[in-house]
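Moving on, here comes subunit A:
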Amino acid sequence: SSGPAPASTTIGIGVDLPLSGADASVGTSTLDGIKLAVAHANAKGVPGGFTFAVQALDDTQQGVHNPQQGASNVRTLIADDSVLAIIGPYNSNVAAAEIPITNQAGIVQISPSAVSDGLTLGKDAAMLRRANPTVNTFFRVCTTDSRQGSAAARFALDLKLKRAYIVDDNETYGLDLANVFARDFTKLGGTVLGRDHIAPDTQDFKALLLKIKGYKPDFIFFGGTTSTGGGLLRRQMFDVGMGKLAFMGGDGIPDIAEVAKKRADGTYYTVAAPNADLLPAAKRFVAAYKAKFGSDVGPYSANAYAATEVAISAIEQAIVANGNKMPTRAEVLAKIPRNAKNEVHTPIGPISFNKNGDVRKPVISLYAIRNGHSSFIEQLNLSE
Partner candidate 1 sequence: MSALLEVRALDVRYGGIVALRGIDLRVEEGEIVALLGANGAGKTTTLRAISGLLPIRSGEVDFDGANLRKCSSDAIARRGIGHVPEGRRIFTRMTVRENLEMGGFAIASHRETAMRIDDALAIFPRLRDRIEQRAGTLSGGEQQMLAIARALIARPRLLLLDEPSLGLAPLVVKQIFEVLRDIHSRGTTIVLVEQNARAALALADRGYVLRNGEIARSDTAAALSEDPAVVAAYLGG
Partner candidate 2 sequence: MHEFLAQLANGVELGAIYALIALGYTLVYGILELINFAHGDVYTFGSFVALGIFVGLRAAGVLHGAGLILGIAAALIAAIIASALLNAGIERLAYRRLRKAPRLAPLITAIGVSFMLENLIELWQGSAPVPFPNVIPNPQLHIGALEVGVQQIVVVALAIVTMVTLHFFVQRSKLGKAMRAVAQDRDAASLVGINVDRTIAITFLIAGALAGVAGFVGGVSFGSAWFLNGFGAGLRAFTAAVLGGIGNIAGAMLGGFLIGMLESFSTWLIGGQWSNVAVFSVLILVLVFRPSGLLGETLPEKV
Partner candidate 3 sequence: MKVLELAGVGKRFGALTALSNVTLDVEEGAIFGIIGPNGAGKSTLFNLLTAIYRWDEGSISIGGLSIAGLSTQRIARLGVSRTFQNLRLFGNASALANVMVGEHVLLEANVLDSLLNTGRERRERTEAEKRARELLRFVGVSGVEEQFARNLSYGTQRRLEIARALAARPRLLLLDEPAAGLNSSEKHELVSLIRAIRDGGTTVLLIEHDMGLVMNLCERIAVLDYGEKIAEGEPREIREHPRVIEAYLGAPA
């Protein structure tokens, strides 16, 4: 509708997400979260008369998210001086390819959804930052696999689910989540009866379920997302007479009821945010999103909104500190919230980051699906 404003007054919010092919629906709804945050910021007015503009690039190739493409996109965004922060990517292996580049360029990058531990923690993360070891530019508003997996293990035992069969989609997110869950669940006294990974493009899960049936588990824990098999797995449990069995997963399956419908009842999943029903920001966000895009929020729309809010808040502070002039990327990085004092209040709770780039006061909530709808069960406030 409107052409881009003259370059000097526009600040680019770079975005790298999978926008076409298999990941398109999550990618697009995530992007919409970002667009909404940018629209809100512009409507509120930006110091110095700047406007924010979303510059979104697609990191899929041939319809699949692709680290090489992600790296290339990040370079494109960095080459544009007006871009002061990057939101994305969606996938952890794409992040692994991008972090060294953003680290070298010193530009803020906030991912809404890349959960792999190694992106922020330990030796792996240090290696990713080796171009500029003293600086961390990568942040994420989602949780890590280990936080989520161990929380899920505790929830399961709270629910008196003691015998687990673990299945994952053999992709980065799902496999890591399942690994942590298996480890912590055993540590806390649960029994892991068996583990399985599924092949990509699998449509038929009955063979796997027939096998699981023989182990007589209390529940199946699934590491993966609704579309990498979670939905079908849950659905097909009914076809082999396991419809009553509990089913549990992480934040990849909140939309499972869309695929499994009523058969999703009895599913538990975790989300890295406080109970949305009690957060006014969350309610406002959901309503605004629906009004603007005419559809329900996607699984990571809120995270994306939050990530963008954090980035914008840092940029705005940097503008002010710079005398209402265009700040540098380093100045923006310096304004990223680091403690309770400058927390940003987002639809997924207040956010500030620790030195690794992870959220400081993580909260993991457990939801269950009943009558085809999600309902909040309990939440865990994890300490650092």
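Picked so that all candidates are chains of the complex that A comes from, given by their letters.
The rule is short, and it goes like this: a contact is a pair of C-beta atoms (placed from the backbone, for glycine too) under 8 Å apart; a residue touches a chain by one contact, two chains touch by 3 or more; residues count from 1.
All values reported here derive from a predicted model rather than from experimental measurement.
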Complex partner of subunit A (touching, any copy) among 1, 2 or 3: 2
Touching residues (chain side subunit A, partner candidate 2) in the complex: 20-25, 63, 170, 196-204, 206-208, 210-211, 214, 226-227, 231-232, 235-236, 238-241, 255, 258-263
